[in-house]
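The complex appears here without one of its protein chains, the remainder shown in place.
The block that comes next holds chain A.
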Amino acid sequence: MVINTQSCDGLMLGLCDIFGACSRYCDTGGGLLLCCWFLNPPCTGNLMEALQAVLKNPPINTKNQNVKDRAEGLVLKVLSAFKSSDIEKGVQSLDKNGVDLLMKYIYKGFERPSENSSAVLLQWHEKALAAGGVGSIVRVLTARKTV
């Protein structure tokens, strides 16, 4: 687990409450590396890193639903913390596999909408679609191992 001790403008870094639980659920094959931030009024530099980090090592191989739910929650947190104008940059910082993975999380997020999650996800969806094309959506539909 990487603990980044930088702080920036009120952005607090700390151990996420689930980290302790996660280490127990770590899959021997995949492993879950989570960089956790408590997200306050955003400092966008770190948000990009947050995005990269949260999309690393997704819990694809594990069968533990808890782990998957926590991971999805974290991803949603990061996605919601982005400013609308920065979403495009965020998507462009990802490689092809990253865009596919992002699409998977977006659709996972659509499955269980909360207050304004859908609005945020739709903005991300638009940018991710521009980057990945319908092919990335097809890959969400045909993937046998889901996030």
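Assume a contact is a pair of C-beta atoms (placed from the backbone, for glycine too) under 8 Å apart; a residue touches a chain by one contact, two chains touch by 3 or more; residues count from 1.
Just so we're on the same page, contacts and distances are computed from a predicted model.
**Q** Out of "Sodium/potassium-transporting ATPase subunit alpha", "Actin-related protein 2/3 complex subunit", "DLRB2 protein" or "Exosome component 2", flag the one the UniProt entry gives for the chain missing from this complex.
**A** Hidden chain identified via UniProt as "Actin-related protein 2/3 complex subunit".
**Q** So that we can see where the missing chain sits, which residues of chain A does it touch?
**A** With respect to the unshown chain, the touching residues of chain A are 57-58, 60-61, 96-98, 100-101, 104, 132-136, 138-139, 142-145.
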